[in-house]
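Got a structure for you, questions after.
Every protein chain of the complex appears in place save one, which is left out.
When the chains are written out, they are named A and B in that same order, and each has its own residue count from 1.
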Amino acid sequence: MAEKYKRADGRDYDETRKMEAKVGVVKRADGSAIFSFGKSQALACVYGPRQFHPQHLQNPEKGVLRCYYDMTSFSVPERKRPGPNRRASEISFVTSRALETVIPLENYPNSVIDCYILILQADASTRCAGINAAALALASAGIPMKEMVSAVSVGKIGGAIVADISKDEEDYEIVKDGKTIKSATDIPFAILSRSEKISLLQLDGRIKPEDLKEAIAMAKKVCRKINEIQKKALKKIKEE
Amino acid sequence: MEISTIMKKKIEEMVSKEIRLDERGLLEHRKLDITFDVSHNAEGSARVKLGDTEVIAGVKMDLVEPFKDSPDAGVLTVGAELLPLASDRFEMGAPAIQAIELARLIDRGVRNSECIDIKSLCVKEGEKVWSVSIDIYPINDAGSLIDTCFIAAVAALSNAHIPVVKDEKVQYGELSKEKLPMTCIPTTVTIYKVGDKFLIDPLVEEEDASTARLTFTFTLPEEEIHSMQKTGEELSEEEILSMMDIAIKEAKKLAPKVSAFLKK
Partner (left out) sequence: MTLKKETEDIETSEKEIDSGECESRTIVTPGEVVAEGNDFLPGEGTRREGKEILAQKFGLLEKNNKLVKIIPLSGAYVSRPGNVIIGRVVDITFNGWLIDILSTHEAFLSIMECYGYVNKRDLTELYDFNDLIVAKIKSVKARSIDLSMKERGFKKLEGGMLVRINSTRVPRVIGKAGSMVGMIKDETGCNIIVGQNGLVWINGSKVENELLAKKAIEMIVEKPFQEGLTEKVKEFLSKNKIK
């Protein structure tokens, strides 16, 4: 391997940006939380389990978890048109799948748990910040969960496997055959706190099998730290 | 949950005796708090809390072609969404009429007050002007969203800096020292009618118990009205005039409170 990749902000490969987590931030919701990785900040609010309207969407066998991911128009450098686009819809879908696996939804037939995620400011890894906030909001809403869920995006940049990539790293470019090409790989993971099973896995870029192994190991290690932050945020509630 | 009959009656009874659920006077705002820089990617942003009601607003700017009929004027737009995260009463999907009304009401208040001189946003007549987009997101609805959203819009504008431009391209993330020029700070006060009495800054239950509301936007000290909007049941001329008097008086009390935060 040539020169060792150095992260622009001086972080170690397995070091996240500064994490902040707080629960109980929106009074009207049944559960709510804020989670941030540096300048990526997500707010999540949970309502329910509650009556599912319209009736034809109800599932008599089990309840439904609906996650909605969206960004404020001013959370990104170029104004985003208000309202969810295709990207947001897909993230909403994978977020729901990443979280519902820990919830015994069979306890809530015909009902719905709504989880709204709003990105207040974005600096990459927003879906992971969103999942971390959502897991906190669900827990703080008293929803039964087999275990917690923590998420981080692991990237391969400049030959190195690194955790919690920022926007600058996401835009990492190299010169190949005289052309500048984007060469960052971004793998968002959601990992269950106890079993360490993986409930979200996506890939943007490209990766070799042996690197994926390393990325999984890194994601597990980092998610353990994230889980500690989440636990701390939840346990703080008593003092207030 | 929607209001019950007994709660509606109780609020009517209380307001008639000039008592409120949180023991404020009928013409008294809850505690106001404004913080800035909600998003590092916004040219300006603010978080406004009025009691438990919380709203964030942000400004994004861009260089665009002007409209054909006003080649020397910038483009100002105001958007508002009633996100279901802020209340169990808001729903997902296409913007509800309430959100559209809210956005248009604030748009008229900001535009007509000319607090942003859109001519000053012209970079090259007929070719390039600044567009200024204000987007408002309620985070927690504990009543009085109209007035809170208006304060948030004005606060975000007052916080905005013009981004750096290189080779006629906006360099997002780089803000110049130059502030978005504001000529005045408009103030909005909405008066709610409950029984025969008028009150301001209602809680959700008080909104539910009210039969009409009337919003005024002013510039001070001129006391000139820049927007009005009435909904609910019909009002007499006397009622409208006394609501206007109350609104002017309350705007004069509110404006210095807002300005104190903007100067920080």
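The criterion applied here is as follows: a contact is a pair of C-beta atoms (placed from the backbone, for glycine too) under 8 Å apart; a residue touches a chain by one contact, two chains touch by 3 or more.
Since this is a predicted model, take the numbers as computed values, not measurements.
The hidden chain makes contact, of the residues A:C115, A:A141, A:I165 or A:I187, with A:A141. Checked against the full complex, the candidates A:K22, A:R50 or A:R97 give a single residue touching the omitted chain, namely A:R50. As for the chain not pictured, it touches subunit B at residues 1-10, 13-14, 17, 19, 21, 23.
For subunit A, the residues touching the absent chain in the complete assembly are 24, 30-31, 47-51, 60, 63, 102, 104, 108-111, 139-148, 192-194, 230-231, 234-235, 237-238.
Everything below uses one rule, namely that only the chains that are shown with their structure count from here on.
Taking each chain's centre as the average of its CA atoms, subunit A and subunit B sit 32 Å apart. Every residue of subunit B that touches subunit A in the complex is listed here, in rising order: 38-43, 45, 52, 54, 56, 58-60, 62, 79, 81, 83-88, 92, 95, 133, 135, 137, 139-142, 172-173. Interface residues of subunit A facing subunit B in the complex, by the touch rule stated above, are 26-29, 32, 39, 41, 43-45, 47, 50, 68, 70, 72-79, 82-83, 114, 116, 118, 120-123.
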